[in-house]
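Left out: one protein chain. Kept in place: all the others.
Our next item is subunit A:
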Amino acid sequence: MASALRRLGSAAARRGLSTACEDTKKSLFQLPQAGGKSSNLCSAINQALHIALESDPRYRLVLSEMSPIIPKPNISLLPSLHATDNRHSYLFGEDVSFGGVFRCTTGLADRYGKSRVFNTPLCEQGIVGFGIGLAAMGNRAIAEIQFADYIFPAFDQIVNEASKFRYRSGNQFNCGGLTIRAPYGAVGHGGHYHSQSPEAFFCHVPGIKVVIPRSPRQAKGLLLSCIRDPNPVVFFEPKWLYRQAIEEVPEEDYMLPLSEAEVIREGSDITVVGWGAQLSIMEQACAGAEKEGISCELIDLKTLIPWDKETVEASVRKTGRLLISHEAPVTGGFGAEISASIVERCFLRLEAPVARICGLDTPFPLVFEPFYMPTKNKILDAIKATVNY
């Protein structure tokens, strides 16, 4: 039974991911090597949004018709999936036109006009449902939910409508143009309703993708991929990193592949998996473990569904141990899925139980946040315990 499953798994790996196009993958889905401007996460997101709205083929067509000096867009340069792209892009949400409460959308309303970048009233269910409608008519809708904690009224639309649109219309319609962006995660003083990590709820829904970047460079590339991906995507941005994370971000248009995990740090004793803001904590823990002679392999999952099982499996086959860390409560968090899948695939190779260092099973606390969070020391202790099992 186990060997049959393994064979199935490797066959799927050889088949490749459905959204990748082998010919364009090399040229488009690559981080530009050198250079870039020092930016924080919210300006990286801002740049990505500018590029997404700017590179909209229909917008370029309209501009080129208005002025002879603007070249007609070269549609052949776009990925083959989007060759017949005539979609128009829209960005909307609460307070986006003045720049948003985190300033991620500054300058967009001024540049692209109030018909493409506009504020909505206070109705998350309406925002997402309306976005699904726009996407169903072939447009690109980038909906912003002000905080991930507020996404729950829209949960019904995402789960029941967005994820099933292509499936139940027999591919006549789809809402692939929909991208929902929401800031998630702890911020130090957010309390119950400004700090939640709801990614696990969405990972249980076949039909949507969930993507979480760890840094400004990653965020820009991943967001552009998400916007241009022909599936509805929920993009969670770690709000802690909006101002804190600063990196050299290339100024040009680049996309990073979805459903590909990245090995950030090579190691041989234990595989450590995470995503988003938690990775910076995990890097500190790995550095601490290094001092004690434990070599950790750190993997950024980047896309939570469909997640890159092959990379994590290959790493666990190398190290024999796995630790997963996320801010969301441990029970039913996405770490459970990773743990179960890896145990299925690598049971005989594992030398210790899969460890999950996550938030506690309580509502996200206000004063007690430092105790709730999966901190560097908790992770370090677990790394040592797993290695010395």
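Heads up, the rule we're going with is that a contact is a pair of C-beta atoms (placed from the backbone, for glycine too) under 8 Å apart; a residue touches a chain by one contact, two chains touch by 3 or more; residues count from 1.
What we mean here is this: contacts and distances are computed from a predicted model.
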Report the protein name recorded by UniProt for the chain absent from the figure; options are "Pyruvate dehydrogenase E1 component subunit alpha", "ER membrane protein complex subunit 4", "Ribosomal RNA-processing protein 42" or "DNA replication complex GINS protein SLD5".
-> "Pyruvate dehydrogenase E1 component subunit alpha"
Of A:D56, A:E94, A:E161 or A:D229, the one touching the omitted chain in the full complex = A:E94
Using the touch rule from the top, list residues of subunit A that touch the missing partner.
-> 94-95, 98, 101, 119-123, 125-126, 149-150, 153, 188-194, 360-363, 365-368, 370-372, 375-378, 381
